[in-house]
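These notes concern the structure reproduced below.
Then we have chain A:
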Amino acid sequence: MPVGRRYGVSTMDGTRRAATVDFEHVTKHYDAGAITTGAPGAVTDLTLSVPAGAICVLVGPSGCGKTTSLKMVNRLIEPTSGRILLDGTDVAARDAVELRRGIGYVIQQVGLFPHQRIWENVATVPRLLGASLGRQRERADELLSLVGLDPAVHGSRFPAELSGGERQRVGVARALAADPPIMLMDEPFGAVDPIVRDRLQNELLRIQERLAKTILFVTHDIDEAIKMGDLVAVVDVGGRLAQFGPPAEILAGPASDFVARFVGADRGLKRLSLARVRDLTPLPVPMARLGEPARRAAADPLVRDQRFALLVDHEDRPIGWIADRELDRDGGITADMATPMSPLLDPETTLKDALSMLIDAEVLAGIVVDRDGRATGLITTEAIATWLRPSGVSTATSIEAAS
Partner candidate 1 sequence: MIRWDWIFDNLDQIAASVAEHLILTILAVWIGLAISLVAGLLIYDRRRLYGPTAGFFGILYTIPSLALFAFLVPITGLSLTSALIGLVSYTLLILLRNIMAGLDAVTPETREAAEAMGLSRAQRLVRVELPLALPVIVAGIRVATVTTIGLVMVTALIGQGGLGQLMLRGFNRSFPTMIYVGFVLTVALAIGLDLLLAWIGRVATPWARKGPG
Partner candidate 2 sequence: MDIVSQTVGWLADPANWQGSAGIPSRLVEHALLSGMALAVALAVAVPIGLYVGHTGRGGTAATNVAGLGRAIPSYALLLLFFPIFGFGLVAPLLALVLLALPAILANVYVGLRGVDRELVDAGRGMGMRESEILIGVELPAALPVILAGIRTAAVAIVATATLAALIGGGGLGRFIVDGFALQDDGMLVSGALLVAILAVVVERGFTLAERRLVSPAVRAGSTHLVPLA
């Protein structure tokens, strides 16, 4: 499960290796006669700023110019007007070839050189920059390990011998080889199956944790955009910026009908995948300990209020639920008095997964447990629904009301 990200921070002093990107009124149009299906889309007056170390996702329907915008950063396409600044310098002012050696580029079909071994492919830009053979090999091995490939196994192979997912990992390694301050990624995970895609996305997020590069990421998949982006730019057909902001903002408040439609009618559910159990305030758990005298537990004000108690062991680990009337007897509490349990929720679980678990178990509340399995609170479906509502008004806080 991807850990929450904060951009611009890195354990490897990454901020100095990340550039800022500014689009200033960038426009690209093509002659009417040159328009053919599948041709790159036009871009109209695109202006946005990407801070260093952030992943900015450009998302929109096919032909909306997101790929064109990306390719204008490394000048594979030149803008008709407007300019793009990298760390404040206009990219047009620099020599194109030299510029590209400082920008990592990853595309859907990867584009590895079939006639070179994997390590040679990865070392392409270092070689161009004059690194010695030894240093090239070293760097290649380093990066292959970073992307999760064993250099001893894959280093000397040819691209044709690798699977699609492995090839794309090599593509990412190659893009990172010269430690560029910015990476451009054009639907990099579009050509692999969903399982591999999920894994690759998580890997990239993990790598980003370490390296904190500025990444411009293009996709047509809004779910990918929400998952990957620190900032999301929703682009309309014709290359118009429809909305720009963190994913939560876009989901909570689409700026236009287009954005609302593009995000999808289920944006509420999508928002749930952005928050985690730890983002909610859990309700206190009415607890009863194993072996404790039943009446004492029944006397607990919380138990009396909620009419249920969670039976826990001496380490506060949940065993099951007991109704308060069951506690009205002599003697200690035993395990067989408890009925089956609600799902246990890790604080890192997304609200979407949590809700899913609760629905599957056909209960209205789940138990939050910490790393040692200790019960720390309750989360109800009601609480989750409340979180969704922008005004945050809650109407019920008791288990009873929820049951």
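For anyone wondering why these and not others, all candidates are chains of the complex that A comes from, given by their letters.
By definition in this document, contacts are C-beta pairs under 8 Å (C-beta built on N, C-alpha and C of every residue); 3 or more make two chains touch, one makes a residue touch a chain; residues count from 1.
These numbers come from a predicted model, not from an experiment.
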item: Selected neighbour of chain A [touch, this complex] from 1 or 2; value: 1
item: Residue ranges of chain A in contact with candidate 1 within the complex; value: 74, 76, 97-103, 105, 107-116, 124-125, 128, 157-163, 174, 184
